[in-house]
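What you see is the complex with one protein chain gone and the rest in place.
Coming up: subunit A.
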Amino acid sequence: MSQTAIELNGISKSFGAVRANRNIDLKIAAGTIHGIIGENGAGKSTLMSILYGFYQADSGRISVAGRPAAIKTPSDAIALGIGMVHQHFMLVENFTVLENVMLGAEGEAVLNSSIGKARAELKRLERDYGLEVNPDAVIEDLPVGLQQRVEILKALYRGAEILILDEPTGVLTPAEADHLFRILRQLKDEGKTIILITHKLREIMAITDNVSVMRQGAMVATRHTAETTVEELAELMVGRHVLLRVEKGEAKPGPVMLSVKNLTVKDARGVTVVDTVSLDVRAGEIVGIAGVAGNGQSQLLEAVTGVRKAVSGTVTLDGTPVELTGEADPIDLRRRGMAHVPEDRHHVGLVLPFEENENAIMGYHWQDKYLKGPLLDIEAIRADAREKIEKYDIRPADCRLKTANFSGGNQQKIVLAREMEQDPKVLIVGQPTRGVDVGAIEFIHKRLIDMRDQGKAVLLVSVELDEIRSLSDRILVMFAGRVVGERGPETSEGELGLLMAGVDKKEAAE
């Protein structure tokens, strides 16, 4: 198939001084799956936003199916048969599937007749592409994988011939991701064109026909997927050679530093979100908790670190118990050697409007070295921040810069530097590389292994199965608030994937 679905010529877009897209040429063949990869900030999203009409390019031409196209708004894009599935779903949570699919395409003021039409159309789409969803289910009751399917249905319902998916697998279990890929292949077989934006090289290799690599706003290469390798793509993305595997030696586990026994946590509605969880973390080992997002890992971390109250259970930190049910005191825990890199650096781990140096002391701002009586010792704080910037290679190296102006990877390094430099006994880490570019991931993984080798007890929670497998010495899998299994790091992805979906192969065999 040599027909061209989309052709971009010389697309440039600047935001103030930043050139987000520089003179981009891209040709996407109809009926193929085309991957676009690049680090955070490489300009992938900007390019797709131009294609979908959120932004206007400063210069350059777009043609769709061989004809020049002026895309000024998303409705123009939809009219041209371009559909987009966003990373963060654009669904009304308390509407049904049918209502969500129709939203914005209702047709007329009285809904009766269009509801009938929409229902019939959904049936057809379901039949043609294997996209089964109950049209009357309410969105908030559906698992994430199905919600994503509704997003795809929405685009197809509007007649999309070209489908853009922005980081579609971030929230899916491996099984759900596989299912998504089957759907995408089927869509391709039906003649649809699919553009897949991702930073996961494995997905690119698994499903795309062609792949384009972006770096710093420019399109650096386009390859046939069959003719490239993961190593080459990674190097193109980062611009230098990258180590994809983490080098690590044998763990030398010492005494138990963190011990959790029968911990139970309820959320605000009284639903049990962590259900009698027990685990031990020894000095000098990394214990990884795998699981699909939303299975209680976040609440487990919060309860252990004193941010959230637990209902029952005990936590012991280096032999002494931790107050769990009363007014927990995160400062006291820090004093006793527990450092915590929270999952959500934007809302919890950092205060984005703060200057970098103000974030570099957050949670440790009570320490004498940062204070002069009731006053903050501004000089000491800034000197301390500059030291960490140097040591962790945080860029730009400006401790007075507003934290929001750092990239995701550098923001994460600010948090890591703060927590690791306290020389803790126990380090609790949630999603250390979420939204972090490849180069920084390498650095962060190395630091975590270093911490382990220095004899720290590390508890790691991540939804990235690769990360869990390559860093952990032991893996616990959480499902529906419970620890459903413990495995070694050499366990196959398939087995862990099943555990993450609540299926225990061993039990099933019995």
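By our rule, a contact is a pair of C-beta atoms (placed from the backbone, for glycine too) under 8 Å apart; a residue touches a chain by one contact, two chains touch by 3 or more; residues count from 1.
In the analysis below, contacts and distances are computed from a predicted model.
Enquirer: When one chain of this assembly is omitted, its UniProt record names it as which of these: "Multicomponent Na+:H+ antiporter subunit B", "Inner-membrane translocator", "Substrate-binding domain-containing protein" or "Carbon-monoxide dehydrogenase large subunit"?
Expert: Listed in its UniProt record, the absent chain's protein name reads "Inner-membrane translocator".
Enquirer: May I ask which residue of A:Pro255, A:Pro353 or A:Gly494 touches the chain that does not appear here?
Expert: Per the contact definition at the top, the residue touching the missing chain is A:Pro353.
Enquirer: Looking at the full complex, which residue from A:Asn40, A:Thr222 or A:Thr491 touches the chain that isn't shown here?
Expert: A:Asn40
Enquirer: Which residue, A:Glu167, A:Glu203, A:Glu356 or A:Asp384, contacts the hidden chain when the whole complex is considered?
Expert: A:Glu167
Enquirer: Just the residue numbers, please: which parts of subunit A touch the chain that's not shown?
Expert: 14-18, 20, 38-46, 49, 54-55, 166-167, 197, 199, 305-307, 327, 329-332, 334, 340, 342, 344, 347-354, 358, 362-363, 365-366, 371, 374-376, 378, 404-408
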